[in-house]
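With one protein chain removed, the remaining protein chains of the complex are shown where they sit.
Think of it as A, B, C, D and E in the order they're written, each chain with its own count starting at 1.
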């Protein structure tokens, strides 16, 4: 299982299609930095099919005022949880 | 009349919607750098409605091997023509 | 006509510096004047006096220098953007207790007000980012 | 577990440095080891010894230094990416006929082979760009 | 909040007062320095006595959400700069309504500044009415 890291906003970048194309059925996706814009309800179309495997970094949501605006299917983890996700993964793939 | 300069590829960026939204009916758009990917046939959907006002920089097309691959509605100008476009415009707006 | 350029892209990372230099040559060839190039964001690194690219690649700082020498173009670097990124002239280096310096004439550290002036006091300002 | 980080983003321009430093703290707090941080692309500017950010902003270079001091993390800067961008240690500065230097220990200029080693010889490599 | 603009506009500057410098903000806080650097340019221009306008578009609209905080290393977002705008007499602040809609946000969500929402024709009128545009 690979962990994918994504730091771009789905409203300004088209990278999300490439990320989904490279993700296996068990792979996980963690949204960080401007990537957490992908946790908004309106971003769901760009990140479909990731039920239970879509994470967003709490610290980056908080600093942007987005913590209370996350879609229901997004699992919020803090940076300690970020490390835990990397521990459990075979490797991490960064997208930017 | 404003000249808009765009240096991002329509296949990786979503900025093109914002550019079109800010362009008036007389405004011109010049594609430079990675923006010249927008001169490919398949990019037309991202830059609709610019007949006669859509330009691409010859030097950037050439260095990428794209000069022979331009869509018909794209007007190719060299850097001298780029300066001429700025001369004729009230001002230039850069998008990146 | 009087032109100014704003450069926001870092040298050797983005094409912005190359594009701006090429545009500068072309506007001068058409008989225009290039009064100012203002460096902001990562563009401030264009002034790095230690820049040492491979021999077979263009030396971007030297290209800016010849613009300044041959066409009296002012090369202005935003001081706030420069300081945090480590671009200091002799005076700022001394003020911050650092030895040496990373920026020197004809590049000059200036306030952001110079960007506003360059934007409004020339016929055209073109941004390369 | 043994971790390495790759940092490609420029300090004060992109969030990459901040994210990497925060992740470093967190992995160390969980009892892991951080063997190496490799700086490439605009990430090389994190080593700038002239960096002078405002007092009320984090000093990114100092944060890297304390990682090296407290956790024996190696701070490796790609020499090819560094030279063209003006990041030179004393030896490279002398070799290129420049006075002063912009990079010093514990940062070290190394080849890209060290990125490959950091990638393959640790349990995890995480890239921040 | 769109009350400033009521007359129909047809791509010219009808109804939009002229100005010196329009600063276009296309990036959100924290991810990069673009937003802060753009706001600082706007403030300096205003301090120089120029008539300045701000247009929040693209991810720049995220700058207007309340509840922002410093980052984990203590790095600032943009809310402290926004709070200072009034002091610098930057009073003409606009938001691209299409950018807001694309993100599922409404006028009620952008509370950090008093802003005017602009539709396509109004954005065009705005960029026409100002002598120069700087984008960040």
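Some observations on this one:
Heads up, the rule we're going with is that contacts are C-beta pairs under 8 Å (C-beta built on N, C-alpha and C of every residue); 3 or more make two chains touch, one makes a residue touch a chain.
The structure presented is a predicted model; accordingly, all values stated were derived computationally and were not measured.
Across D:16, D:81 or D:103, the residue that sits in touch with the chain not pictured is D:81.
The chain not shown here touches chain D at positions 6, 40-41, 80-81, 111-113, 115-117, 119-120, 125, 127, 129. Residues touching the missing chain, restricted to chain A, are 2, 15, 17-18, 21-27, 90-91, 93-96 (touch as defined at the top). Touch with the hidden chain on the side of chain C covers residues 12-15, 18, 21-22, 56-58, 63.
Here is the rule we go by: only the chains that are shown with their structure count from here on.
Contacts with chain D and chain E are shared by A, C. Path length between chain B and chain D in the chain contact graph, taken as the least number of steps between touching chains: 2.
Centres computed as Cα averages put chain A at a distance of 38 Å from chain C. Residue positions of chain D touching 2 or more other chains: 12-13, 15, 22, 57. Chain contacts: chain A has residues 7, 11-12, 33-34, 59, 79 touching two or more partner chains.
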